[in-house]
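The complex appears here without one of its protein chains, the remainder shown in place.
We call the chains A, B and C, going by the order they appear; numbering starts again at 1 in every chain.
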Amino acid sequence: MTDLSVDLGFIKLKNPVLAASGTFGYGLEFSPFIDLNKLGGFVVKGLYFSPRPGNLPPRLVETPGGLINAIGLPGVGVERFSEEILPELRKYNTAIIVNVCGESNEEYASVVERLNKEEGISAYELNISCPNVKKDGLCPALSPKDTFSVVSLVKKSSSRPVITKLSPNVTDIVEIALSAQEAGTDALSLVNTFLAMAVDIETKKPILANTFGGLSGPAIKPLVLRMVYQVVSHVKIPVIGIGGISSGKDALEYLITGAKAVEVGTANFIDPETTVKIIEELKTYCQKKGIDKIETIIGTLKV
Amino acid sequence: MTDLSVDLGFIKLKNPVLAASGTFGYGLEFSPFIDLNKLGGFVVKGLYFSPRPGNLPPRLVETPGGLINAIGLPGVGVERFSEEILPELRKYNTAIIVNVCGESNEEYASVVERLNKEEGISAYELNISCPNVKKDGLCPALSPKDTFSVVSLVKKSSSRPVITKLSPNVTDIVEIALSAQEAGTDALSLVNTFLAMAVDIETKKPILANTFGGLSGPAIKPLVLRMVYQVVSHVKIPVIGIGGISSGKDALEYLITGAKAVEVGTANFIDPETTVKIIEELKTYCQKKGIDKIETIIGTLKV
Amino acid sequence: MIKDPQALIVGKKNWEDYYLFSLESSGIASQALPGQFIMVRISAQPQPLLRRPFSIHSKEKKNIEIFFQITGLGTSLLSQKRIGESLDILGPLGKGFVTGESFQDKVIVAVGGGRGIAPLYFLSQELCSSGASVKIFYGGKSHKDLPLKEKFEKDGIELFCSTDDGSFGYKGFVSDFFKAELEKLNPSCVFACGPEEMMKKIAQITQEKNIPAEFSLESVMGCGFGACWGCVKKIKKNFKEEWTKICEEGPVFSREEIIWTEEEK
Partner (left out) sequence: MIKDPQALIVGKKNWEDYYLFSLESSGIASQALPGQFIMVRISAQPQPLLRRPFSIHSKEKKNIEIFFQITGLGTSLLSQKRIGESLDILGPLGKGFVTGESFQDKVIVAVGGGRGIAPLYFLSQELCSSGASVKIFYGGKSHKDLPLKEKFEKDGIELFCSTDDGSFGYKGFVSDFFKAELEKLNPSCVFACGPEEMMKKIAQITQEKNIPAEFSLESVMGCGFGACWGCVKKIKKNFKEEWTKICEEGPVFSREEIIWTEEEK
């Protein structure tokens, strides 16, 4: 029996496989397909304080090996989430992580303060890196200063561990990671989507109503793996790898590179069973290689 | 008869289709497959002053929709290029652009100074953006300051137009583009490869001997298209689009977005006829749409 | 709503770029209702990346059918699959057309444009068995775009065919044909599926005559089961307009709920 559990310090996960925010609904959408209790955990859709409509459609366009989305963080808001959805989620025995959004630092803090009152949340994931809400993909995670200020404010407000989700759209992701660490984040998740665009040569218009969107899916994996590699060698806090994971092999690449856990995003749409299959594949790999504890392979990359 | 020619100001191309540096050898490698005279032009493999061996193999690894290379700019050096290769290239009636590399600003300048003496070169493309030669993908194009200093030095040394090739691995590509423009570059080419990595879960080693490499191919197109869109609205000089182009449709997306020409890279490996096919497809599109001059569609994106 | 990773292709027919596949999938067949759809995984390779939505065209015992037209890479790759191969599908998804006993002895009209005919066969199967009298308007660009004509006729369903070029049946848009015949038929309810422009016109016409009508909408779908928020359209709910997930609360909506977009890309 392989021990798949991983210890992030502030939370122990059954296994290193989480579902990524925005690709897993509020979790419940997947219960017809998989047993949610099998997951290491899942991150619910990004939550602002108030309900939000999101962007105009079209919101999605496929690219070779990837998906550009400009969903724009629609959602029920923190109140309805707490009242209607969270009670359902509490029935599951898995880590529930809430993806926290804000138009200002203060909004991030108020979301967290409201959620502090509720039971059944394992951690907050600060979404300071969504490229689909402001012009030109602007977001706090593009600047070490902005990252520091939002993370430190939220850390003050939060009664729970805080995971900061970084943007890949930067020259030096290590610099941003270090700011977030200095501001007290408990962990980092790498990464949100890559700022992207698609054009229709018949209409001569951008395909997405929002012009820009965020690229995710298999296409981005080699870029994110590189970022995880760079960041793990510079920070002391755990790093969660996110980007293009759709198989046990993909997840293992991240773990070996040094991620302590992974989040599965776009692949959930393609196959709603992906997360559970990855967990099975991790088990098989460990058994084949005689690995008792999956934690022992984390960061074993030989360079 | 559609007029496919495009005028970059400093040079008029037969058509907007160039072959990208490092993916077209010294051009001659493609003569068994296509008539080089049909091309708008081609950019030869990156050239340092002296011959260079390049990186250790393995140098290539495929990813979903992409290719990571860590070739590391091997080459014959400027002397042998001038003596042995350039005379062959002069026989062709197409724009020959030399991709210029350097370990220091001075080396870039000396390559250009040596080449100034030779006939038959249409322009220099300054490769200040290769992610495979220094640790962590460092290169001048990551910093506006470094970009400015190398471009302005080369401009002083050069008797020919200079195209500056930018890196996508930055937070704000517009800022770098503006530096290069300020330093006097005649045009910009966007982009070189994306810093990336791949891991073998069996050996637990990076697949590339160089650990990092640069991602190219269809996977990157949506990212580069976005960058071209951002840059064209801020600069006055022509922009050449490079990234994931393998069909007329891809090329048209760039042209409509505002690129005045395109370079075709990785697709040359998959089909050595790609460039010529793209030219045919551009013709067909123009004829179907009743477009007399392809230049009239450049930058016609309706946002 | 289940995943059937191995729905066997047991039948395949085609007419130029239209295809009819019969899939053995007892789990999905047993739950399917008219107007619902399935999401089909096209390839194990990541291109195309996402599943593609197809209406359930019919069900019979353990089998369901899909009817589709080649419109791009996904449908083109799908069309190349052969009998004996199997497809990974999710379904039945979404909410379908209103059906049931209340339609007994009523005249019902369903209007399908092009590939939009797909869900209307299942719908008419169901309505007929509830004792309704079903009339189908089936429009296409040309004669070759009406491949399912014989299938409906065999079932004894009254068909009103139109082609834009007049190569078969009424010459002109199916919505005009519908308008011309409406008075005579005097249906209790109208269902429609097809190009947005066509459905918009059917909505206007039925509104003027005050006949209830339902429409099956299309949208680019990321997941098909409510997880991605990619498929939204603006829908009226309790006097408010809301971006609503077509895959979950649709694809079928009543005329009163739909806010037609001004210009479709």
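The definition used in the following text is that a residue touches a chain if its C-beta (ideal position, glycine included) is under 8 Å from a C-beta of that chain, and two chains touch if they have at least 3 such contacts.
Treat the numbers as computed from the prediction; the structure is a model and nothing was measured.
*Asks:* Of B:S82, B:S179 or B:T266, which sits in contact with the chain we cannot see?
*Replies:* Going through B:S82, B:S179 or B:T266 one by one, B:T266 is the residue touching the chain not shown.
*Asks:* For the full complex, which residue in B:E118, B:D146 or B:D200 touches the chain that was left out?
*Replies:* Checking each option in B:E118, B:D146 or B:D200, the one touching the absent chain turns out to be B:D200.
*Asks:* From the list B:P161, B:G217 or B:G241, which touches the chain that is not on show?
*Replies:* With B:P161, B:G217 or B:G241 as choices, the missing chain is touched by B:G217.
*Asks:* In terms of residues, what is the contact footprint of the unshown chain on subunit B?
*Replies:* 22-25, 29-30, 32-33, 45, 53-54, 57-62, 64-67, 69, 71, 74, 200, 203, 205, 217-219, 246, 266, 268-273
*Asks:* Just the residue numbers, please: which parts of subunit C touch the chain that's not shown?
*Replies:* 43, 45-47
*Asks:* Tell me, which residues in subunit A touch the chain that this view leaves out?
*Replies:* Against the left-out chain, subunit A lists 64-65.
Simple rule for what comes next: only the chains that are shown with their structure count from here on.
*Asks:* Quick one: which chain's Cα centre is the longest way from subunit C's?
*Replies:* Ranked by distance of C-alpha centres from subunit C, the top chain is B.
*Asks:* Would you identify the chain whose C-alpha centroid lies closest to the centroid of all protein C-alpha atoms displayed?
*Replies:* Answer by centroid distance: A.
*Asks:* CA centre of subunit B versus CA centre of subunit C: separation in Å?
*Replies:* From the centre of subunit B to the centre of subunit C is 47 Å.
*Asks:* Based only on mean CA positions, could you tell me how far subunit A sits from subunit C in angstrom?
*Replies:* Roughly 36 Å, centre to centre.
*Asks:* Mark out which residues of subunit B touch at least two other chains, giving numbers and ranges.
*Replies:* Residues 64-65 of subunit B each touch two or more of the other chains.
*Asks:* Can you pull out the residues of subunit C that are in contact with at least two other chains?
*Replies:* Residues 46-47.
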